[in-house]
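The complex appears here minus one protein chain, its other protein chains still in place.
Lettered A and B in written order, each chain numbered from 1.
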Amino acid sequence: MQVPSHVEYERATSVDHALLLLSRPDARVLAGGHSLIPMMKLRLAQPEMLVDINGLTELSYIRLDGSQLRIGALARHADLLDSPLAGQHFPIFHDAERVVADPIVRLWGTVGGSLCQADPSEDLSAAFAATHATAVIRGADGDREVPVREFHLGPYETVVGRGELLAEVRVPVQPGTGSAYEKVARRVGDWSVAAAGAVIRLDGKNGIAQAGIGLTAVGAEHFVAAEAEEYLRGRAPDEESFIEAGAIAAVHCHPVADQRGPEDYKRHLVAELTTRALRRATARATGPAAAGAKRRKAA
Amino acid sequence: MRVAVTVNGTDYARDVEPRLLLIHFLRDELGLTGSHWGCDTSNCGSCVVWLDARPVKACTVLAAMADGRIVRTVEGLERDGQLDPVQQGFVECHGLQCGFCTPGMMMTARWLLDRNPDPDEAEIREAISGQICRCTGYENIVRSVRWAAEHPEGPT
Partner (left out) sequence: MTGGFGSRPRKEDQRFIRGRGTYVDDVKLPGMLHGAVLRSPHPHARILSVDTVAAEAHPKVRAVLTGESLAKRDLAWMPTLSGDKQAVLATDKVRFQGQEVAFVVADDHYAARDALELIDVEYEPLPPVIDARQALDPGAPLVRDDHPGRADNHIFDWEAGDAERTDAVFRAAEVTVSQDMLYPRVHPAPLETCGIVADFEQISGKLTVWATSQAPHAHRTLYSMVTGLPEHKIRVVSPDIGGGFGSKVPIYPGYLCAIVGTMITGRPVKWMEDRSENLMSTAFARDFHMRGELAADRDGKIRAVRVQVLADHGAFNGAAQPSKYPAGFFGVFTGSYDLEAAHCQVTGVYTNKAPGGVAYSCSFRITEAVYLVERMVDVLAFELDMDPAELRMRNLLRPEQFPYTCQTGWVYDSGDYPRTLRMAMDLAGYEKLRAEQRAERGNGHLIGIGLSFFTEAVGAGPRKDMDILGIGMADGVELRVHPTGTAVLRISVQTQGQGHETTFAQIVAEELGLSPDDVEVVHGDTDQTPFGMGTYGSRSTPVSGAATAIVARKVRERARVVAAAMLEVDPDDLEWERGRWFVRGDPDSGRTIAEIAWAAHSNLELPDGVEGHLDATCVYNPPNLTYPFGAYICVVDVDPGTGKVDVRRFVAVDDCGVRINPMIVEGQVHGGLADGIGMALMENIAFDAEGNCLGGSFMDYLLPTALECPSWELGATVTPSPHHPIGAKGVGESATVGSPPAVVNAVIDALRPYGVRHADMPLTPAQVWRAIQGRPFRTDLAIS
């Protein structure tokens, strides 16, 4: 097997300890390690020191706090997939997590790790972007908040600086919301050929108050289909709108041909999957579960 | 650095390089060669063991990450000379051919059955979907796990 080059290892005993260790220039966070260690084995990544934060269980939670779903960065993919709370408010997370990696990797890979790995084909980035989530970054001087839509600077690059740690992702919860994620891969567990996540919030009058559309693996800026989102605002959530939104999303992204597919196919998928995600998101916003939520709220 | 791990109920401590992968720690330091490796990219799953009671691909974690924790491998499936129903199921239902993926498959099956004692075929296939077998076409692996589910006390 291919194996990593030499590296130092420290286990963080607290968040503050982790931040201190991470202030070294060539230190990297080791959470699940399921992005980093494979890269180290191929010697594509050669950090000098690994800061193991797996003991910081205070960063592993999924809870509803007022009108925010708060997800600790150390929450594992399996935690998010199994969370009834997350599934109730944002089925997009369940849809996405169901198709991330495989059941065993999901026990170890973390939500924070995936976002910080910033792989252009990473599913959670688009899912969180679609929900207009906010990243909470902790440093020695306290927390700062960055919209997930501004979190990624480019492939494998985020705004998390030296001596900082992604601590949490906050997702605004609003009534009348439905969400869904649609992915095509060549085989289960493979990276997306393309994927689309949609979050639809309806106004009281059968119009779209806000649409969030996240795109994976097609070079969409900040993983977002901003033009398609803009198009949908105020429109009726009908088939015609969904198809047009898909077409707009397909034009405003930059898929690159590779062994997963040629460019024209990827663009086609953007249109097709955006439309399907919008359809399902809307059905969830208006469907029986949504109706049930309204009744519970009224009671 | 010193890594201390409890494996199959026995405590071990070794001096190792921090970069040593858990799979190599188990196989080469401890001589527990029942867990295997088959790829470089965490895809094949022939290295699956338990770390703190959850399956993990041991090629994708450092031994250092297991320091102070509990590991279970295929060698620890048997208890007091008694085969686990999963092991017996694999024999009864021809769930293995070359045997290379088998330890990993059995560790995942044991974990599945501990959480879901009566899984249907779809749930079994989903549970092993992160692991590759080149010999069996998966059919008899599924049947083996079903056998274990139906014989939780082992063979009658």
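Throughout what follows, contacts are C-beta pairs under 8 Å (C-beta built on N, C-alpha and C of every residue); 3 or more make two chains touch, one makes a residue touch a chain.
What you see is a predicted model, and the numbers here were worked out from it, not measured in a lab.
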Exercise for the section: Please give every residue of chain A in contact with the chain that is not shown. Expected result: 1-3, 5-6, 43, 184, 186-191, 193, 257-262, 265, 268-269, 272-273, 276
Problem - Residue ranges of chain B at the interface with the undisplayed chain - result: 17, 19-20, 24, 27-28, 31-41, 43-44, 46, 73-75, 77-78, 83, 87, 90-92, 94, 96-103, 106, 121, 124-126, 128-142
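Assume only the chains that are shown with their structure count from here on.
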Exercise for the section: Go ahead and note the Å separation of the Cα centroids belonging to chain A and chain B. Expected result: 30
Completion exercise
Note: in the complex, chain A contacts chain B through residues 1-9, 11, 30, 33-34, 37-38, 40-42, 50, 52, 54, 101-105, 107-108, 188-189
Practice task
Within their complex, state which residues of chain B touch chain A.
Solution key: 1, 17-19, 21, 23-24, 37, 39-43, 45, 48, 54-57, 59-62, 64-65, 67, 108, 126-127, 129-131
